[in-house]
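Data block below; observations after.
In this view, the complex is presented without one of its protein chains, the others remaining in place.
Presenting chain A:
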């Protein structure tokens, strides 16, 4: 079972590279044959000489990011990209979604599909496709949307996960909200699950948890890669009978995004710290889980600055929808625990009030229409991840992304209302109706998530 990764645009290629780096070095760490071979089968194929080659296709309209990723991977000596599994052009998409979606995508469709087909045919069994991209620029968002559309056409029965990096709220690109709205609205129809990292959150993790003074994109990308790796590395599901799951993406989406109106996933990982302090820290599962649970319900994306006042609503409050705006209602959560003594970690109902509250299966955390048995899944593996002795990752389909999404759509709408920069998009062949359709479908998403309480 293998996952084919598609790295799109500058951001996608950098995050993808960081991810493969984490996956490879983690798989080769220590003596754990089963885990390591399972991980390698998922993300790499082995050449006759024993080289690990990433099951990835690199796509960008500029050669810079791709060349960088390829040479850095080759330099690492542990793994590399396929010699011919990349596609680049000389001219970028100019941060314009329409340019990527209407011009570059269709123009290069055949060559891209050919690359993808070759990579897919290398897998004994395709577990799914993962497209990594940002939503702000032109290539990742526009070409990325187009390529996802092609993937859906060519592999209608495969699982498709999109990993999106959301831009800084203060803005890197003036039209980033347009690009984001168009991308998200289209992907919502195509993808099985949309996994989101917000640059702002990751940046705060870098500065506050990892104590990095001058934060580069490399730092941001390695945090994203660490969190993604925590999800994607092999783990044992409840009914896997001690065998690492062979259908990772299928199981991920079955846990979290069965409902077509709810596809946005957020990630939080605990602990995260500078590697220099790791040697001096010990963690217990109850305390990690207690923190993670409070991060979930108070919608704090990192360990620092958790609001401990937020409590799940009691039964009576719930029916009167008096829950404060700060409480984050979940639809479904997936908890992935890795490391020492993982089987002692309890996530069920709290039985003793003196112990820390680690009850992820508390029905009060969830929307009323899905029972907590359906809504909570826990994957475990005793294999530690990425040098952390214990590591808990929470993938949550909850209201966590509601506010940033609302914010993004609101800003884009304000610009659209004054028709700012619209002509830049219309000239590539999309219409104002396309914009309106996208706004409408995202408003529907926002309203669906609002109704979760």
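Just so we're on the same page, contacts are C-beta pairs under 8 Å (C-beta built on N, C-alpha and C of every residue); 3 or more make two chains touch, one makes a residue touch a chain; residues count from 1.
Basically, contacts and distances are computed from a predicted model.
Look at the chain that isn't drawn here: its UniProt entry, checked against "Eukaryotic translation initiation factor eIF1", "Tubulin epsilon and delta complex protein 1", "CCZ1-like protein" or "PRELI/MSF1 domain-containing protein", names it "Tubulin epsilon and delta complex protein 1". If you put the hidden chain back, the residue from A:117, A:259 or A:387 that touches it is A:259.
Interface note for the absent chain: among A:18, A:56, A:126 or A:297, the touching residue is A:126.
Across A:13, A:69, A:85 or A:158, the single residue that touches the chain missing here is A:158. Hidden from this view is one chain, which touches chain A at 124-127, 157-159, 192, 247, 250, 253-254, 257-261, 368-370, 374.
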